[in-house]
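Here's a slice of the assembly, chains where they normally sit.
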Amino acid sequence: MSITPQIEPLAKIKSKRMIKLLTSGKRLDGRGLLDYRKIEIKNGVIEKAEGSALVSLGETKVLVGVKIETGSPYPDLPNQGALTVNAEFVPLAHRYFEPGPPDENSIELARIVDRGIRESGAINMESLVIIPGRLVDVVFVDIYILNHDGNLIDASGIAAISALLNSKLPVYRVNESGEAEKTEEYNPLPIRDCPIPVTLAKINDKIVLDPSLDEENTASAKLTMTFTKDGKICAIQKSGIGTFTLQEVIEAQKIAREKANEIRKNFFREWI
Amino acid sequence: MVTVQKLINEEGLRVDGRRLDELRPIRMEVGLLANADGSAYIEHGKNKIIVAVYGPKEAQPKHVSLHDRAVVRCRYHMAPFSTDERKSPAPSRREIEISKVVREALEPVIFTEYFPRSMIDIFIEVLQSDGGSRCAAITASSLALADAGIPLRDLVVGCAVGKVEGKLVLDPSDIEDKLGEADMPIAFIPVLGKISLLQMDGMFTEEEFIKALNMAKEACMKIYALQKQTLKEKYLQVEKEVRESLTLKE
């Protein structure tokens, strides 16, 4: 069951100042409305994982680890590997996070990132079959929030594709008796696209890019769009109890598309 | 075993005989549950969805209440027999996400500020599911809210646009959703001209995206007319009953 959340009490003065600044095109942290915070990506930070990446957007820090194990394929997709995306809002990351099973926010986050990867066809799922219909690779993408300062979706989506891009895929050999045996070899995980999510927030009729946590707490709604390397949209999610006009959505789409291209150019140069 | 199914035939008609921009049959009803403060039932294609609204009532437990407005609780839940394969009764991750986005789609039309420290419950039960069940659930939920007498800025209407064999199709059914290339559900608030739910998965070019948005909006206006008709009939019926009962008393 979903319930209207308690809003983190943000000093009214701070909120008022934010809104006042926005009318003059500025933000609390000095950014312009369509400025993104500094992005940092560290790949391969967890050696035990098949792939990993730590992404910072300002003070927002998200670690994604990829584990690849074997399992049964879905009965209706016998010739495809499987993908599972999971997010944990560990209590380390914010004083209002409590330990426990995933809540609607972490489930929504994981599902948005999942859709970006899945719908863009980023992973070549057909190449993850070890024994058709019986044994396939299962790719686990685990999103770990280390510090929450807003815009977890973009940080998580960028960390997820970064981690997948540096993931190694164990090679299995099928022996004479038809059993799969793990070898010592690894191939790179076959990646075909580089989906990038970009999030905008609406605060008092202003659209800002890459909202900080203070801004998310004041915003009425957010809109995330994920773009493929060809500039197609592969996932959208509006969240929050605010609304958008059709025109706002179309404009937001243009801004997000441009930013996604820029991020890809800066950090994923091979995907242009 | 693999049957290649064509989803659009040479005449441009879909598997269920619809044109690309045609809605499935829709039937609505309000006020059918005796215990709920408001209720509605919708058949939208093969979707069969029933919604009950309880409230405004005291928010329980207290720590969830807000001092300046009502909180809204929303549960989108599927009956175990609503799907092709039996669904476990425990809420799935999909149901948890949809409960959230449906709440966020409905909350903007409710005058929650009239009911501080209160709670409004929206309970959605999908008795049979088809493509676009979250949209139909939104359409029915705003009727149930109206039936409960909760002050609303407007009704909310849901409709999806999909992409099948490279073509945009309105209001995709289950099979079109499953085999198609994209699905974009939206919720629209006609009087305010606002979008309160927007999701998409699949693959849209910018042009397709803009066209799909407009198709969905147009369709929402048609469903909106049905919603208003349903409420009007209910109102007339209630009026008639009241008049008769007054006549009897005289």
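Letters are used for the chains, namely A and B, taken in the order the chains are written, and counting of residues starts over at 1 for each.
Keep this in mind: a contact is a pair of C-beta atoms (placed from the backbone, for glycine too) under 8 Å apart; a residue touches a chain by one contact, two chains touch by 3 or more.
From a predicted model like this one, the values you see are computed outputs, not experimental measurements.
Written as a formula over the displayed labels, the whole complex reads A x3, B x3.
We take it that only the chains that are shown with their structure count from here on.
We define each chain's centre as the mean of its Cα atoms; on that basis chain A and chain B are separated by 28 Å.
Those residues of chain A lying in contact with chain B across their complex are 1-4, 6, 102, 104, 107-108, 110-111, 115, 118-120, 221, 223, 228, 231-246, 249-250, 253-254, 257. Chain B makes touch with chain A in their complex at residues 64, 66, 70-75, 93-94, 96-97, 99-104, 107-108, 112, 184, 189, 192-206, 209-210, 213-214, 217.
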